[in-house]
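Missing here is one protein chain; the remaining ones are kept as they sit in the complex.
Should a chain be cited, it is by its letter among A and B, assigned in written order, with residues numbered from 1 in that chain.
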Amino acid sequence: MASLWEYANPKKFIQTTDRLLPWFSVLAALTLVIGLIWGFFFTPDDFRQGSTVKIIYLHVPSALMAINAWLMMLVASLIWIVRRHHVSALAARAAAPIGAVMTVIALATGAIWGEPMWGTWWAWDPRLTSFLILFLFYLGYIALWAAIENDDTAADLTSVLCLVGSVFALLSRYAVNFWNQGLHQGASLSLDKEKNVADVFYHPLLFCIAGFVLLFIALVFLRTQTEIRARRMRALLARERLG
Amino acid sequence: MKALLLRDIRLAVRAGGGFGLGLAFFLIVVVLVPFGVGPDSELLAVIAPGILWLGALLSCLLSLDRIFALDWEDGSLDLLATAPLPMEGLVSLKAMAHWLTTGVPLVLASPLFALLLSLPVEGYLPLVISLALGTPALSVIGTFGAALTVGLKRGGLLLSLLVLPLYVPTLIFGAEVARRGAEGLDTGVPLAMLAGITFGAMALLPFASAAVLRVNLR
Partner (left out) sequence: MMPDLGKYADAVLSSYAVSIALIVALVVVSVMRARKVRAQLDEVEKRSRRNG
């Protein structure tokens, strides 16, 4: 497994992702287009929810990615703390804004969906509230990165924040559950096939989820490259000023 | 260790330490609420537990940036870092000093402020208990936030942004205890959760705070 750590070398990472990036971008665009068009044009209306069921193709994948982006940041932060690979810290930094946007999409589509279904744009439902809190965590994390000038210090501090934040985000999730019982239905996807949404909706949804995952990977590659270059540039500029 | 604690408390009580400031802020919040929602005492009684908890939380937040700022400015934080006292002990002491100078006064003053918001009689004890149990968590979590932002020149606003989401569980369970108490319901479960959060935070967060402080002092 030693080979995996080779990608921790910034140059190697840029070389590899430069080769992979077009593939991931094209695949992401393709699956997203297929999934969304399939979902939007070629699925029937739900007998209870009418055409609003089509929102699921955006709502569920974005909500999944909002959480998974944070998990990825957590893993990357741990790798930075333990093995101190710069690429890892920068990847966490690169993922944060994507996660924040995904959270906004999940919240916005949820609000638009909630209005006709529940008769309200917003309710202090546990799931909704937890997502709002997750968004606040993203904001704090991004703000901390932006506030600190020294790259290594920023990486260290944000990593610890991500760790502590994960624990508290989880705590908040349970606290919020305790605080208010919700309107939101249970998970739409689970390994238990019986509980899943009907197949007609399920297949295009899988495409959309795959599309969002691929999009996330492509964006993380691109943004991490950018962060690596920005970091190298800052280092060169600092040397220039000294010399 | 005792000397350090006493020194911190003396610094906070002395001029410009912001000792009375938190309490005054708490009072102002309590006074402003009826202007915002109207003087109806029945309505006030309903929202009193939440307002009191929010007020306590915000006045706690107000003094967080002072935990390390003074020591950072005059360089004594670097000295303390090289002292034989481990960093974890230092941040725990700092959190304790912060609690003694802001948390305890808030707890003691809360019945008085509850009176202003016409909290039902049976709500007083749960309110005081929940605040007494919850404010240490606020101080410990706040110390972590203060350690994160210690080196920043204008860290105040960032500090609030970082710390407030971390306060969510404490606030939920604390206010729940106070609210249930005011309604005469059983407070056992949220009280246990609140205690769990407080003691968990006291046990684990000093390690994170110390790690962060070491990074900032590098």
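Everything below uses one rule, namely that contacts are C-beta pairs under 8 Å (C-beta built on N, C-alpha and C of every residue); 3 or more make two chains touch, one makes a residue touch a chain.
Since the model is a prediction, treat every value here as computed from it, not as a measurement.
Chemist: What chains on display are touched by the one that is not shown?
Modeler: Every shown chain touched by the left-out chain: A.
Chemist: Looking at A:Trp113, A:Trp179 or A:Phe207, which residue reaches the missing chain?
Modeler: In the full complex, the listed residue that touches the missing chain is A:Trp113.
Chemist: What chain A residues would touch the chain not displayed?
Modeler: 36, 40-41, 45, 50-52, 54-55, 58-59, 62, 97-98, 101, 104-105, 108-109, 112-113, 115-116, 215, 219, 222-223, 225-226, 229-230, 232-233, 236-237, 239-240, 243
By our rule, only the chains that are shown with their structure count from here on.
Chemist: Where the centres are mean C-alpha positions, what is the separation of chain A from chain B, in Å?
Modeler: So the centre of chain A lies 32 Å away from the centre of chain B.
Chemist: Which residues of chain B touch chain A in the complex?
Modeler: 144, 148-149, 151-152, 155, 158, 161-162, 164-166, 168-169, 172-173, 176, 189-190, 193, 197, 205, 208, 211-212, 215-216, 218
Chemist: Could you please specify the touching residues of chain A with respect to chain B in the complex?
Modeler: Per the touch definition, chain A meets chain B at residues 133, 136-137, 139-140, 143-144, 147-148, 153, 156-157, 160-161, 163-165, 168-169, 171-172, 174-176, 178-179.
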